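For this depiction, one protein chain was excluded, whereas all remaining protein chains were kept in their positions.
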Amino acid sequence: MNEIGLLVQRLLDETTKTSVGLFVPELVLSGTIVAMLLCRILPLLWRVPAQWIALLGAFTAFAWTLCQFDQLVGGTLHATPIFTGLLMFDQFATFFRMFLCLFLILTITLTVLSGIPDREDAPDFYTLLLGATLGMMIMASANHLLMVFLGVEMASVPSYAMVGFLKGRKKSSEAALKYVVYGAGAAGVMLYGISLLAGLTGTGSLPEIGHRLSLIVSQGAGISDPIVRTIVLASLMVLVGLAFKLSVFPFHFWCPDVFEGAAAEVAGFLSVASKAGAFALLVRFGLAFSGGSAAVSEIAFALGIGIGVLAAATATFGNLSAYGQTNIKRMLAYSTIAHAGYMLMAVSALMVMKFSKHGGAESTAVTLSCIEGLIYYLFVYLFMNLGAFAIVALVRNQIFSEEIEDYNGLATQCPLLCFGMALCIFSLIGLPPMGGFFAKLVIFASVFKATSVHWAMWFVLGAGAINTVFGLFYYIRILKAMYLKPRPDGARKVSYDLMPVGLFVLMICLPTLGLGVLPARFAETFNNVASVLLTGR
Amino acid sequence: MFTAETLTSWIIFVPTIFAFFLVFFEKKAVEAMRVFALAGTVVTFFLSLALIGQFTVGDGGMQGKISVPWIASWNINYQLGYDGISLTLVVLSAFVFLVSMLASWGIEKHVKGYLILFLILETGVMGVFFALDFFLFYVFWEVMLLPMYFLIGVWGGPRREYAAIKFFLYTLAGGVLMLIALLMYYFGSATPEAMAITGHSGGSFDLLKLAEMAQRGDIFSPGLQVAGFILLFIGFAIKVPTFPFHTWLPDAHVEAPTPISMILAGVLLKLGGYGIIRIAFPLCPYGAQVAAYALVAIGVISIIYGAFAALAQTDFKRMVAYSSVSHMGYVLLGIAVWKISEVTGVAEGRDYWLMGMNGAMFQMIAHGVSSPGMFFMVGVIYDRVHHRDLNQFGGLSGLMPNYSGMAAVIFFAGLGLPGLCGFIGEVFVVLSAWNYSKTLAIVSAGGVILTAGYILWALQRVYLGPAYKGPHPEAITPMTSREQAIGWLLIVPCFVLGVYPNFVFNYTNDSLTKLVDTLDSGYQNTPKPNSVQTTQK
Amino acid sequence: MESLGNKLSTLLAIAWLLPLFGFVVEVFAMSWPNANRKSKAAAYFAIFCIGFGFVCSSIAFYEWGEGTDWAAFKAVDHGHSEVANAAEHGEHAATGHDDHEHKAATHETPKRTVFSGTFYNLAQFGNLKLSLDYYIDSLTLAMFVMVTLIATCIHIFATGYMAEELVDDYVDHQVHTHDGGHFHRPGRFYKFFSYMSLFCFAMLGLVLAGNIFQVFIFWELVGICSYLLIGFYVERHSASTAANKAFIVNRVGDFGFIIGLMILWTSFGTFSFDDQHEVDGNVNKVTAGLFTMVRGHDGHLDRSSDGQTVLLKNEQDVNGEWHVRKESDPGRKTITYTLLIVAGLGVFGGCVGKSAQFPLQTWLPDAMEGPTPVSALVHSATMVAAGVYLAGRFYPMFVPEVLLTIAYVGCITAFVGATIAIVATDIKKVLAYSTISQLGYMMLGLGVGGWGAGLFHLVTHACFKSLMFLCSGSVIAGCHHEQEMTKMGGLLRKMPITALTMLVGVMAIAGLAIPGTSIAFSGYHSKDAILATALAYTKLNPIHFLLFLVPLLTAGITSFYMFRLWFYTFLGKPRDQHLHEHVHESPWEMTGPLLLLAVLAAGCAIGGEDGKLFKMLTFSEPVGVGQGVDGAAAHTVSLPGHAAIHASHSTAGSAALLAAFIGMSISYLVYGKGVINPADIKRQAASVHAFLANKWGFDDLYDVMFVKPAHVVAKFAAAIDKFVFDEILHTFVRMGIAVSKWDRKFDEGVIDGIVNLMGNSTYSLGISLRNVQTGKIRQYVTFIAVSVVTLFVLLFALYPKG
Partner (left out) sequence: MQPTPDKFLFISAVLFVCGVVCMTTKRNGIGILMGVELVLNAANLNFITFSRFTPLGLDGQVFSLFVIVLAAAEAAVALAIALNFYNNHLTIDVDRGDELHG
């Protein structure tokens, strides 16, 4: 009894003194959700617009994460597992939480400007939005298989609803249904994988999986060992859940349909935020294999190669499929698939370098640059992809169309929007001096380095390079429509307010340039994040 | 303020500064904007002249070097500098931009956008010539791509979209190859041996240091050098362009507006040659030597093939475009006539190679003057009668005597008439070729007949004869004073360079001598694959 | 004494550059918006420039004579004096324009006669140096005087001939506009004289050139002047076509020239004729020129023991003698004998083009489209003779095999040209073919070893041919631009001065003389010299007997057709009465030059081989020519020396004279007296006539052999671009459609965007990938399950073993 009491006491101590304090941003978001729901209930507060509450909450959460990150970097705070090791509080997680909060702010601002949820629906919409973000933040800090599943589901379930938010639209409801069915299926598979993995290793804690696995596998168990096979299968099934979130080939099918059906704002949110969370999770899951025996490393190495091949396939598939599209949202959906492919290459290089037999000081440096590249890419991707979707949304409000051919000659009427779009597209293509280029360079560089470990990485690198050219074809079509084609007679006039809208567009799009011209500071920070994650320093 | 160290940056960024201020001009103030942009090019040109003043003749090395850390974690520096090779090309470019700006008065559509892009293009070009950091070089290289795409695509002729995309695609594909080479060298220079040269751990993008490593021979393996050379060469050959990478050129030239054609021919093609001299050769002396025969052959094929293709054209501008292919073939030929002794690996007839290099440089400068001139002359008549069918001209010498006289001089310069600039480059290159290969030298000498053929035939069809045969005869008016000024600006250097070639050689010879010696020793120091085998036996 | 070189080079440079100045001034004056088209100022200025050039040349000639104590005229044994000369080549140095000269330590006497130096450096790469040099010897001076004198005459003539251009509205009767009228344009008097000035500049530069590269530079420049002047009547399609033809055919020759240059440059490392002096600090560095390297001091060719390699003399000992370096010396230079032959043939190729030798002679007759003074200056007296001049200048580099080729080419040319001239009816065409034929003579003379003879003929021919062209110009002007001899006749009385001066020219070219006396026209002397050399040559090499017989026959033919021309034009009854009535004698500015040139044509060669002109020329004869070459030892042809040639003189002279008289007589019988009706002969030998009138079919042959194939190849090259590189992708698009059976309409905009092979194939792949995205949610879910299983299987199949 006493022991249990002590245990409970320690648990409470740990929770209240450490964990909750570090968990404040998530709590703030939860509080905001509650506040918004309260507004609905209390007639007195009906007048308070939900978006401002949401913005306030998002800002607070962002500021808090920013402080946490600053303190982590400054050494005032230290990385520590929280909630008995269910979550991990470290630079990596905090960075992603900060990232997500920032993104949340930008998305809310965008929806305010484009007015996608009407007054009636606003509290519901922002509740879902904040809820999904909450789930993603948990994904980013997940340190336990339970949290993995929980995070994925918490991020997914509100997303399903958001996709179907345009209630009267056939496409929207279809998209939502597809998303929910596909998502639920993928989640089921993932959960089954988690159950097997947790059961076989006897633990749900990610950092322990490596050790536990090596206990099982090291006893001379070869490839034909059923347990090894089961472990690989289970890992694959877990990865399927993540692949669904990342829309990795061949688990990407939901993506174009859902993006086309959903509002551009939602699509933008899904394309960036859920990817960020999923990548954070993927890295953590991949690193869970570390610390094990050589045999475990070998499994992880094979998984890394497999991920690399999938990455190449994803990038290629995404780019090629985008060719024939006429709907810009659908095209951008394929584009996000392709970009997931590029980012996945970084994860692949990370796994390959981390788990190669010839590891050394140099390979550590490379793994650092893998994660650095991934984070950098995500960071740039935030701006360039959100920028593209935001402009699609803003233009849609004017011309009521998302077909590329309706963009013809737009540059003459709204030069600023088109300029922003051009910046985003150049960045998406990966042309210097845009941020997309530097991000791609870092990733390619790490893949290049990984080629010395396994020949298959040459294939991955080649695919990456050639896809840069492939991508040009369809991105340029948007530019071509906007700049080179004449505006047809009788087309709708486009007008927008320069002050909030124009400023917002510049605010999102100019960083794509800034991140390419002055990458040093960011690259350093990201490198620091990576090194804490990988080496604990 | 204007020391040699800062002048380089000024020259690069003055056009951008002017472009930035252009943003604030009233849309209607077309004339003011033109004058302002012209002022930008004039200032740049005078700054480049000031750079000549700072130049120390007789020093073959880099001068006015400046190096500021940019992305420290990658050892990327903002590193600029110039030697005789870049200096001459910078002055040429500044000049061509100035002249093209004058020729841009006829642009009526979206003047502001045009001028801004035009000036940004100049920044990109200057940056490429000054960059001594491979990464920086690459960034500027791609920066040029964007404005060029729009300049062709928005302000071009009927098939401008096709031409613009073709141009974009070819160049981007070349850029991707270059990017891979860039990574190869970055990681190739991360060896402990290389640290003695770089003075820091990790790879290097410093072109000078990379060249130094290549000269040492033992750092970059022969395999790396060959692979790197092929990648780099294709990347640059697309820009030159040489057979068989030339098909973007006729389309781009024909569709681009006149001033942009002038820049394409006068400046952008030179970047390819410059890249080969500055990067492809110094970084992979072994690869360059192994590929020398192929290069010379490609050069010769370009000469002959371009001339034949020009002979068959009926479109005046297309003919001029193909003449560029032919003329730029000499550049490649001159650069590559590197004959070695089979036994010792020492350059045989080094002076002839040096002469070829100088000839190639001169050919670039000369072509940079004559080819814009030719395009301008085509543009003058196109502006009047709006067609370019060679068979529908005639009799212009009677209708526009001054114009015809100027055109004749420019075309004779292209034909390689002594006393005009085209002669020196062509003849020097051809004279140097015999030392390398008799057969190829003879074939290249055959180019003189074909060149005379297509130019004279075109002159006859356009300028000679009794009467103009095509549409809009009423529109044929004498040259305006602005056009005459441009004509004179282009003609005078034709004469000056043709009579006093030391104008160029004074600056290039020392640098090229150094380059040739560096390459020579670089090749000798590189362990040859077969000699390694023999020692093993 | 030391400054003589500088003085000469300055004088000649003035003579050379003045016309350039004239050109520039005239061009600007022409472009001036308010230029007065009726002023003759341009002509006067041009005449001043070239006339002053003549004065300078004459002064230079005089100075040279004084400076050398008129050694040229005193010299008895050319071969001997030449050895002394050659030794002195080395001493003179003048780098750039500075007056700095270097005293040679040893040789003060005998006096120097050859002066060379550098105007300025074009470029220097390591040890390779390219510069603008000068090389002045008696040949240079003779050419300068000749060119400036004749050019002055022709300029003066042209002020009269071109006077009709002095209008604001010139009507070109040969050009018809599409509405049926004649073509109107402003007069182009200025333009004509500016081009002429430019040409003079280029031609003088060519003569003055001190290295073969510089020769090439001016070679091209005279070519472009020729192009401009032939195409002077730009409205006439025939004129512009002829101009193109002239330039392009010349470029074919230049193709050979460039190959020759490449070989020389690569093997010798220098282009300079003479040794080059360079001051490096206090050290006076001397590098061997081309001639020195090949021939050394005694004209001997050093060959390796197997005869395959020629050893080059590029080491100078303390006495100034040049030697071959030792085998171990890294500076030792050699060239294979074959390569030396090829180099010689290459340079000669350039001469073939420029001097309209077989097989590139076809451009010259067409070049008569230019105004007549142009034909006189450019296409008879100077530019076309530049080929011969170069062959003479470059003589030391030619080995006997090359000379043999030159001889045969000259021989064939002489014959072909002469035969075609028989049937030509256009007065200028006759003269043009005659020029071709005479140029062939000169080449023949050089080829058979008669260095002096060939160049002798060059000078005399320049005098009488320019005279004849000017006469024909006078006739044409008098006949209102009628050039067909079939419409002339009986002009003697209408234009006596023209007719008589023409007769002088005709007799000169026919080579008439009074047997037994030394009174002879200039043509006799020079032709006699050539034939004598040819005879001596065939004596030494009997197998090449044609080299004497054909020219002899040609001499007869020449006499025949030249008198035919004269009889046709000036004697008999007028064939076109209307034309005849309007004929008038030309004004004084045209007849004046005629008279002057007539005097020259008759008397410039007075004294023959003992005359001043010949002595003057042969004073510069390359070393060793005088001795001849005994080819038996080296299994090659032999060349006659002076003595052998001298022995053949009387025989050859009489034979030539005989042939000339026979030709003249037949001509008189047929055309003068009308004993035989030429029409009958034409009928009798219709096929021969057709063949000759068709110019031996060269034009058609070249058209089929070169022009058409070139266009076919060109079209092919363009088509490759259009149909291979660009079309590959379209094929791929089509294949993509067929393979994927995608029945959806292809979006035009999309296809536009996809431009190359890769683009298209990937595009079609991308399109077919859309098939995968069926939109069926159940299939998507199935994919999840299937993919997991597939990935699982694949992972194990490819699991890294070990």
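Chains: A, B and C, in written order; residue numbering restarts at 1 for each.
Following the convention adopted for this analysis, a residue touches a chain if its C-beta (ideal position, glycine included) is under 8 Å from a C-beta of that chain, and two chains touch if they have at least 3 such contacts.
No experiment lies behind these values; they were computed from the predicted model shown.
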Chain not shown, its touching partners among those shown = A, C
Which residue among A:203, A:364, A:412 or A:452 touches the omitted chain?
-> A:203
Given A:189, A:242 or A:523, the one touching the chain that is not displayed | A:189
Just name the one of A:20, A:150, A:416 or A:506 that touches the chain not displayed here.
-> A:150
Residue ranges of subunit C at the interface with the undisplayed chain | 770, 773-778, 781-782, 785
Could you list which residues of subunit A touch the chain missing from the display?
-> 145-146, 149-150, 153, 156-158, 160-161, 164, 167-171, 173-178, 180-181, 184-185, 187-189, 191-192, 194-196, 198-200, 202-204, 256-257, 260-261, 324-325, 330
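In this text, only the chains that are shown with their structure count from here on.
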Between B-C and A-B, flag the pair that has more C-beta pairs in contact.
-> B-C
Taking all protein C-alpha atoms shown, work out their mean, then name the chain whose own C-alpha mean is nearest to it.
-> B
In whole angstrom, what separates the CA-based centres of subunit A and subunit C?
-> 77
Geometric centre distance via CA averages, subunit C-subunit B, whole Å = 35
Touching two or more other chains - residue numbers and ranges from subunit C = 753, 759
What are the residues of subunit A that contact at least two other chains?
-> 469, 473, 476, 480
In the complex, the residues of subunit B that touch subunit A are 69-74, 110, 113, 138-143, 145-146, 149-150, 153-154, 160-161, 164-165, 168-169, 172-173, 176-177, 179-180, 183-184, 186-187, 202
Complex contacts: residues of subunit C adjacent to subunit B | 27, 31, 121-128, 130, 172, 175-178, 183, 185, 216-218, 220-221, 224, 227, 231, 234-237, 240-241, 243-244, 247-248, 251-252, 254-255, 258-259, 261-263, 265-266, 269, 710-711, 713-719, 721, 725-726, 752-753, 755-756, 759
Going by the contact rule at the top, pick out the subunit A residues touching subunit C in the complex.
-> 177-178, 181-182, 185-186, 189, 223, 229, 232-233, 236-237, 240, 244, 250-251, 253-254, 256-257, 298, 301-303, 305-306, 310, 317, 319-324, 326, 405, 469-470, 473-474, 476-477, 480
